[in-house]
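Just one protein chain is left out here, and the rest sit where they should.
For chain A:
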Amino acid sequence: MLRKIAVPTIAILIFLGLWELLVYVNGWPNYKMASPSDLPPAYGRYSHLFIEMGWQTLWRTVAGLLLAVLVGTFIGMLMGFSQIMRDALYPLLVGFNAIPKATLVPVISLIFIGAHDFNTILMAFMISFFPIAVSVGIGLSTLEPEYRDILRSLGASKVTIFLKIALPKTLPEFFGALKVSVTLAFIGTNLVEIISPHQRGLGALFKSGETNGDYPLMFAVLIALAVLGILLYYAVVLLEKIFAGWAERPAS
């Protein structure tokens, strides 16, 4: 347990040390690249903004992610249970996923003018539902027929078979996809916050740092985003341990 915390902590400290060294050796000024030692003052000066805007980014990302889970699972179920839906939806989904989401920011900003929270959540959702839909779809469509047959031969309903077998069996794939989606959702949220800033979220804080030439602030935002990403990622890992811990093989 101690090792589990110590190893990544040491890795992060080494990373910060190398970063500091890189800036120091090259003698880079703050406006070229800030160093880790510039960050605490930046956090100190704007701590209330980091808390306020960090929260805005976090809740909108989580909301987008929840939406992605609901819609992604639903689309995955459609594709998992029906060959026709699979044939129909795959090209659409792949095509949609191939569109750089940055190009969609002005589009949705124009459609939903002023609805900043909604736009941000929508973008977080759009960028993160794809892995979930695909993995749930694959998980369900590759369910061995015998699994279904043992319950179907007893006269179990489709819903029962789904709840007792298909759903739990797909959980490991689902959580694998969710880990990818977590970080994607942050990218979605920040895209909107940076490209179409409404003075909300860490993206807007980043933008204001850029406008004012406050480079340590910009780097501080990047690190804050990384920290939020790590937190949310490990929240998913915790959920995975609770609901799909059985999939983990005991270490031999």
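Miscellaneous remarks
Operating definition for what follows: a contact is a pair of C-beta atoms (placed from the backbone, for glycine too) under 8 Å apart; a residue touches a chain by one contact, two chains touch by 3 or more; residues count from 1.
Here, contacts and distances are computed from a predicted model.
Per UniProt, the protein behind the absent chain is "NitT/TauT family transport system ATP-binding protein"; the candidates were "NitT/TauT family transport system ATP-binding protein", "Histidine kinase", "3-isopropylmalate dehydratase large subunit" or "Thioredoxin".
Shown as candidates are A:168, A:197 or A:229; the residue that touches the absent chain is A:168. As for the chain not pictured, it touches chain A at residues 144, 146-147, 149-156, 160, 164-165, 168-169, 171, 244, 246-247, 249-250.
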